[in-house]
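A protein chain is absent from this complex, but the other protein chains hold their places.
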Amino acid sequence: MIRVALIGNPNVGKTELFNRLTGLRQHVGNWPGVTVEKKTGKCIYKGEEMEIVDLPGTYSLTAHAIDELIARDYIVEEKPDVVVDIVDGTNLERNLYLTLLLLELEANVVVALNQWDMVNERGIEIDVNKLSELLGVPVVPTVATTGEGVEALKEAVLNAAEGREKRRKVVMGYGEDVEALIKKVEAVIVKDTSLSSKYPPRWLAIKLLERDEEVTKRVEDSPFWDEMREVLKR
Amino acid sequence: MSDFDPRIGRVMGVYALALGVLYLLFGLMEIVGVGGSGTDPIPIPGDLFGGLAILVVAATYLNGVRGLFRGEHVGLSFLIGALFLSAVFGVLYLLLMGADGLSYLIGSSDEFAALADFRPEIWFFLLSLPLAYQVWKLTREVTW
Partner (left out) sequence: MSEVLGEEPEVVLAERRYEAISRILETVVRKREAKKLTFTDILDHVFLHRALGIPIFLALLYAVFQFTFSFSAPFSDMIDMFFSWLGGLAEEGVMPANPVLASFLSGGVCAGLGSVLVFIPPIFMLFLALAILEDCGYLARAAFVMDRMMYKLGLHGRSFIPMITGFGCNIPAIMATRSIENEKDRIITILVNPLMSCSARLPVYVLIAGVIFGSSYAAGAAVFSMYLLGIALAVMMALIFRRTLLKGLPAPFVLELPRYMIPSPKSVILHMWERGKWFLIKAGTFIFAVVVVIWTLSTFPWGATSGGEIIENSYIAAFGHLIEPIFRPFGWNWQAAVALFFGFLAKEAVVGTFGALLGAGEEAVDTALASAGWFTPLTGFAYMVFVLIYFPCVATIGIMLKELRPKWVLFAATYTLVLAFIVAFIVIGVGHMMGME
């Protein structure tokens, strides 16, 4: 079974797409320990069963809001086979922020470029191939309200799950000054093999630099914590 | 610079002005509660909140007049908002009239004063329809 997570900013048509993918095979429950609704559903495509989890709609993946934390924890801990990032094509500037964060998490991302009809109506031209190339992940235009592109999205998810999609690891640079800091912290993190096998080291380094409380807590037990702190202080 | 033909805009502006003034007058009358008898040609109920609500409609129409005269989109914004409100209240009171008729039919009320139920908001809604048609013609190209 392929485990798929849906993520996206609020109001991008995530719920419609979830309904399109799962139809009536849905289950609504709660995320453990909190009262945020958790929706899961099933989808069968080409004989493969996909279990689809609808993550809370978020703009970012910080530790500040519970919604964001739930989404992040699910991707980091449960490591779904594919993460479908639903992006509002008419507002790429805001929406791609989340996409970059997902790439940093080294999730197996497939971008659904939703509201494609609106993109065309508003006279915006998006070079889908180029976008896919720059992000290093497959990009599929969709219209969740009509179901257009949903079959192509399923195909892309299936291919991504089986590792058949072209995929490059794209590293988005933060500029020399920040990169130097990231490299230093990362160098210490990779020494702790148990930590770096569990989480992407670069992501950990970035979160530590951002002083993410929640990630800091997880790293504190590491035997190399003192060394990391030294590096972070400077 | 104008966004659409100011000649059409002026016609719409005059129409909107007239509707705005009508709403204003009847809104005030509903608030102070004159009329109210079913024998008037246009029955005006004493209805404080209903009166305040149509004053809002009046304000929306009147706000758009200047923009319409200049042929600017701003005027169209207010006009569409006002037409929407006209429709909401027109349909609302039509539905309430229907509900009163239904009450009479099933015997839970003794009379059906259809004329008294025909509030000015319904007339004004009908009066706003030609304007709505004109706006629709102007904005056919506009997407959501």
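Labels A and B are assigned to the chains in the order they are written; within every chain, residues are numbered from 1.
The working rule: a contact is a pair of C-beta atoms (placed from the backbone, for glycine too) under 8 Å apart; a residue touches a chain by one contact, two chains touch by 3 or more.
From a predicted model like this one, the values you see are computed outputs, not experimental measurements.
Chemist: Would you mind spotting which of A:188, A:206 or A:228 touches the chain that isn't drawn?
Modeler: For the chain that is not drawn, the touching residue is A:206.
Chemist: Please identify which residue in B:8, B:74 or B:127 touches the non-displayed chain.
Modeler: B:74
Chemist: Looking at the whole complex, which of A:2, A:110 or A:131 touches the chain that is not displayed?
Modeler: Checking the options A:2, A:110 or A:131, the one contacting the hidden chain is A:131.
Chemist: Tell me, which residues in subunit B touch the chain that this view leaves out?
Modeler: Residues in contact with the chain left out: 3, 45, 47-50, 52-53, 56-57, 59-60, 63, 73-74, 76-78, 80-82, 85, 88-89, 92, 95-96, 98-100, 102-103, 106, 108-109, 139, 142-144.
Chemist: Need a quick check: the contact residues on subunit A for the chain that isn't drawn.
Modeler: 9-11, 34-37, 62, 64-67, 91-94, 96-97, 100-101, 118, 122-127, 130-131, 134-135, 172-175, 177-178, 181, 206, 209-211, 232-234
The criterion applied here is as follows: only the chains that are shown with their structure count from here on.
Chemist: Would you kindly tell me how far, in whole Å, the mean C-alpha position of subunit B lies from that of subunit A?
Modeler: 49
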